[in-house]
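Here the complex is missing a single protein chain, while all its other protein chains stay put.
Per-chain residue numbering starts at 1, and chain names A, B and C are given in the order in which the chains are listed.
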């Protein structure tokens, strides 16, 4: 069976590169084909890469606190481009400051993200969830 | 002028001796004649010493947390013995655990203490207050 | 005071009296208790856990904790175990029980039930009795120790050892001098010989109970040579009664060189004296107490003091460290605050575990002076005692050969006064009757003179007071004008 493509990257003007390296490694180890856009990735770059590679998921990281400003409209943009089937995940330190995560989750879900993870979330949880979500969509055996 | 007598001591089964040594030193330096009963002093010992030395104040310390149990009835006892004019101060770590001091103060005032001090209170504040209270009573020039 | 293992018949006779001191005494059946102790898994025994910590070069962490009521107490200990990650657990006994005031302890229990909060500063184990102790200890996954401060701790020992505790803190000197006023040292040593004999009895039957003299004493500027001498004497007294597993302790002074030197010499000297008197089969481990003096009120600052103690404990190679909480300056900590102190400490014991730390020339010099001082005191003390360690101790205190600063006990001379030198190490400014030769005394005088010159003032009681307050005010050395020197 061919490997499933996932696009990963760190959004906005964010340069936190360490987690990105590990996410790349972990998804690859888990059998995915990773298209890693690295840091400082714009919404459009995520979208273009997903279209180009026919990716089944976009895994966004945002560490530096500007996640809210950087992600606005991303869900809509993908929908408009006909990518509503592409799973959209996000994790990291999404907002400025220590805050109530359930609020943050609500906020990002309202922006079109399928799953939202709190600071320091275990990346293996993300992989597990992705496999399940793909299974539900009948993509992953 | 003759020095004013004050009785000091640590009440109950409490053996915290360090603060007591310093209180002795500080009150002596401030010009008082200190009758130091040391640690593990009972209510009755405080009273007897005050009567015997015609003390104008009793300075109780309680550090170990049993202050509430140890001090019950102390105000009444002094009143019954006709010592209502003797100033009764207490300081230290009066109750078990970190707690709202205003509650603690109320509790000990209701037990007959004239002044109640929070953990780590500056002993010089106590000396200042005593001088003022004595002045008000016309005892201290 | 005995100068040999208490003969079995005398011991058993005394037991009857002891068990009659409070109604719960009759719950104790020694042979059944030994069987019960034997049923406790190795992983829950103090002696085993300490032994493997020594092998693994780990520093175990242990809190203080105790509340009035059994259910609350168990909940507290479980929390410290699960959330705090405590390697070893305590049961801190309340102050009424410590003074054998069981009736007042009962009032405390009743009031605590009535008001729904613990009005006692610890767990009144005697009043609760053997079965309650067992139900607590057996519900936990790590070894549990009795920690108290009880001059006459015979009944408490009977009940708690039958109750499944595998370690017992205290000693005839260390639980008298800092913890009482009028207790005769002769009496407390004799009473503690009973406790040690009881532990020795368990040992004879194949059950090892760990014994831990209380190292920090008054916790206030205690020079290492003083606490070392007490630790060694109590180790000898315990070994004489048949104890085979002893943890000697020391309270952090704050100067790292001195603290590391202290833990290393404590272990060496204790072993040396035990060997000398034929107790070479005793297993010796060490405990480092995080700062035992007045704490800063601010919690962030308290965390700093806790951390400094944690890292020094590891670098000194202590077998375990007793942990303070960020509530220390205020009162008995909540479970959360207590667990926080543990977590801070665990982070450091883990992070530092893998680091090597060698003896610098400063540490060697400090070890050298502590050894000289301790040997001076010990030799002079042993000479007084006619081959009776207890008598040696009593006479040493009488004559001020051993003198604990700021102790409440009237049998302590109280003539010695300590102060910090310019590097924050604890030195001695009034020697009282400490049996030091002039070269040692000159060393102390020189060190304090150095500081006096820097601060442009005389060594005086005001300097001592400044030192007592220093840590709580954010310094180690109590300088006259904060920040100026």
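In this text, a residue touches a chain if its C-beta (ideal position, glycine included) is under 8 Å from a C-beta of that chain, and two chains touch if they have at least 3 such contacts.
Remember, it's a predicted structure, so these values are computed and weren't measured experimentally.
Here is the thing to keep in mind: the chain we left out touches A, C in the whole complex. Shown as candidates are C:5, C:301 or C:375; the residue that touches the absent chain is C:301. Touch with the chain that is not drawn comes from one residue among C:290, C:340, C:381 or C:412, which is C:340.
Seen from chain C, the chain kept out of the figure touches residues 254-257, 296, 298-301, 303-308, 310-311, 326, 339-348, 350-358, 360-362, 422-424, 471, 474-477.
One chain of the complex is left out; on chain A, the residues touching it are 12-18, 21-22, 25, 38-40, 64-66, 68-69, 93, 95-99, 119-120.
Just so it is clear, only the chains that are shown with their structure count from here on.
Viewed as a network of touching protein chains, the structure does not reduce to a path, ring, star or complete graph. Between chain A and chain B the centroid-to-centroid distance comes to 66 Å (mean Cα coordinates, whole Å).
With centres taken as mean Cα positions, chain C sits 30 Å from chain B. In whole angstrom, the spacing between the mean C-alpha positions of chain A and chain C is 54.
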